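Here the complex is missing a single protein chain, while all its other protein chains stay put.
So that you can tell them apart, the chains are marked A and B in the order they are listed, and the count of residues begins at 1 in each.
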Amino acid sequence: MATLPLLKVTNFNQSRSGRLLFKNLSFEVHPGQAIVLMGPNGSGKTTLLRCLAGIPDVFPEIIKASGLRQSYVGHLNALKSSLTVRQNLCQQTKVPPEQLTKTLEDWGLMPLQDREIRTLSAGQKRQVALTRLSLVGAKLWLVDEPITHLDAAATAHFWASLQAHLRSEGAVVLTSHTPVPLSQAKVVVLHG
Amino acid sequence: MGNLLTQMYCELKYTSQWALHVLLVFLSLMVAFGVLSSKNPALWQAFLPMLLMGLSYGMTSLSLGHLFRDDWEDGTLEWLMSEGKSLEVYGFAKILAHWMRLGIPLAIIAGVVTGFTSFPLIFGVAITTLTLIFLGAIPSALCLNTKANNSILLPLLILPFGIPMMVVSMAAATDPTVGIYSYLALQGGLFLMSAALSLIACPFALRLALR
Partner (left out) sequence: MVSHLSHPKPLLRMAEILLPWAAATSFIFMGAGLLWGLILSPADYQQGESVRIMYVHVPASWGALCVYTAMAILSGLAFVTRAPLFHLMAKSIAPIGMAFAFISLGTGAIWGKPTWGTWWVWDARLTSMLLLFILYLGYWMLVSMFEEEERGLSAGAVIALVGWVNVPIIKWSVDWWYTLHQPASVLRFAKPAIHWTMLMPLLCMAMAFALYGLVVAIIRFRTELTKRKVRAFQIRDWIVQQEKEAA
């Protein structure tokens, strides 16, 4: 591919609590490409994703394209339980209300838009957190275990929006326990 | 600046029950002491500044454990860092919002109880609580991701910082020989120092908690 990579990792090492998690890890993420991080529990998938997102330190071995807008959805949903769905998303992303309405309609979350987060089920909360990805208009999506708690319909919708994002020259890095239904995704396997 | 104000506005919009809880404890303690010294009004008058200052210190110290905890637990802090937002502004907004919910009501209660006679005392309570929250935010952020959740460590760490400040502020507020300008200078100096220290140390401590 002649396009410049959005994210480039070169010889990245990380140890945690005296255990070496990865050694000399190198890969690139190009526009339109999806990377899946797979491995057993505790192999460092979430740690690697957080390092890619720059939480909390920026590493010199991880280089991002200048001006790259990223969107990170971690294991925790980062939603305030006493605010409603609309209030949370408005406050976090500052998008105009019409765009928010359109996205909520796409995801089928319109009936929930004025309900407080603490009244939602785990799957619904996860869906709300995932809508943040498409709202911000980021080129690079970093998602940790996206389909936990999601039912079949929501899971199918997520993969569909992911494909749409890849077709429009975006890139995704996600972690998963189970195989991912993306045909051309590159898989990086981390050993425990 | 606009960022700061929007963050503070969002902070104040939440129903934060623990600030109210702490205020109610303060009120109940004041009422208890008032009732207990009802036989001896002179005692009440003499002890009043000390009681107000001491109890405000105690209540603020107890409430500081929750300053960053909610955001850390539900992943908002993590998300803020991933968006590259400024942690200094975040810390400042959190501290100021906390003070507006706790310090200002404490100062008003102090004023009501003393009958608004002693301006230095009311001002002292307000500014001392603000300085204390700035300084106490540092141990609060340091204790986030540790085994010392809700343990005695946080009040222990706040103690060496809060007590000298409280003593200075109290002495200046109640001593009639201290002029208003020297008091303001001293209090202002302490406040600026604590604010500067806090704005440098808090982002570092928050990053430490997320490693």
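The rule is simple: a contact is a pair of C-beta atoms (placed from the backbone, for glycine too) under 8 Å apart; a residue touches a chain by one contact, two chains touch by 3 or more.
Predicted model, so just to flag it, every value in this text is computed and none were measured.
Visitor: Which of these, B:Gly34, B:Pro160 or B:Gly179, touches the one chain of the complex that we don't see?
Guide: Result: among the candidates, B:Pro160 touches the missing chain.
Visitor: Please identify which residue in B:Met30, B:Leu51 or B:Ile138 touches the non-displayed chain.
Guide: B:Ile138
Visitor: For chain B, which residues lie in contact with the unshown chain of the complex?
Guide: Here the touching residues of chain B are 135, 138-139, 142-143, 145-148, 151, 153, 156-157, 159-161, 163-164, 167, 197, 201, 204-205, 208, 211.
Visitor: Footprint of the hidden chain on chain A, which residues?
Guide: Residues of chain A in touch with the missing chain: 13, 15-20, 23, 191.
What we mean here is this: only the chains that are shown with their structure count from here on.
Visitor: Round to the nearest whole Å and give the separation of the Cα centres of chain A and chain B.
Guide: So the centre of chain A lies 37 Å away from the centre of chain B.
Visitor: For chain A, which residues count as touching chain B in their complex?
Guide: 50, 53-57, 70, 72, 74-83, 91-92, 142
Visitor: For the complex, give me every residue of chain B touching chain A.
Guide: Residues of chain B touching chain A: 10, 13-15, 73-76, 78-79, 81-84, 206-208, 210-211.
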